[in-house]
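Would you mind keeping the following structure in view while I ask a few things?
Note that one protein chain of the assembly has been removed; the remaining protein chains are unaltered in position.
And then chain A:
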Amino acid sequence: MIRTQAVSRAYGDALVVDNVTLDIPAGGVTSIIGPNGAGKSTLLSMVSRLLDMSAGTVTVDGLDVTRTPSDVLARRLSILRQDNHVSARITVRDLVAFGRYPHSKGRLTAQDRHQIDQAIAYLDLGALANRFLDELSGGQRQRAFVAMVLAQDTDYVLLDEPLNNLDMKHAMGMMKLMRQAASELGKTVVLVLHDINFASWYSDYIVAMKHGKVAAQGAGPEMIRPEVLSEIYEMDIKVHEIGGQLISVYYG
């Protein structure tokens, strides 16, 4: 379980994350939704020790993320942020192989290679495996980085807007993959998502943030309701049931 206790982050006078106490259950897919500037990515960065908190503590399976050695945490939790600029020339396969670094420190074993091949196959990157990252489109590069995180094979997988740059087919493929990782491999997947319909369709648990605080949280059906969503996004949102799934409509 990921547990944040009274976590805050301030930039100057502005509180971006404001005293957040939150338990993210182990297992399943949890989505964090909310308007721009709600503090979703900042919270995720603090949970994954990329950013120091101004106050509060975060524990993952009881390990304090700011005190646990980074390489111990790297075998338990992985994080992928949105912008991944790489100036070196790296092939897709080499990038995915970096996912095994926490386990093998650069010396790949046969099992590492197996995991790498599997991750490449999961993300449909077989044909691109030997291409250099700077020769790929934004969406292909995004998938390559997700493959790296999958190869890392951690219990907790944190992805910050993983659907950015992806077309419909690959966005859906990505979400199915995360579902599969949660239900078949028992992983805990935490996503920051902007598309509430993707959140509704694929997550077990939804956390909504607004103004740096947790505005609401609960299982999918409790959260995808017009009154909850309208309050969070400050706009008129209708919810329809289509094929047994709750779909929000907010156009027009």
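Everything below uses one rule, namely that a contact is a pair of C-beta atoms (placed from the backbone, for glycine too) under 8 Å apart; a residue touches a chain by one contact, two chains touch by 3 or more; residues count from 1.
FYI, contacts and distances are computed from a predicted model.
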The chain not rendered here carries, per UniProt and among "Iron chelate uptake ABC transporter family permease subunit", "Carbon-monoxide dehydrogenase medium subunit", "Imidazole glycerol phosphate synthase subunit HisF" or "Carboxypeptidase regulatory-like domain-containing protein", the name "Iron chelate uptake ABC transporter family permease subunit"
Touch assignment to the omitted chain, from A:9, A:49 or A:187, lands on A:49
In the whole complex, of A:1, A:86 or A:249, the residue touching the missing chain would be A:86
Touch rule applied to chain A and the missing chain gives residues 48-50, 69-75, 78-81, 84-90, 94-95, 98-99, 101-102, 105-106, 134, 145, 148-149, 152
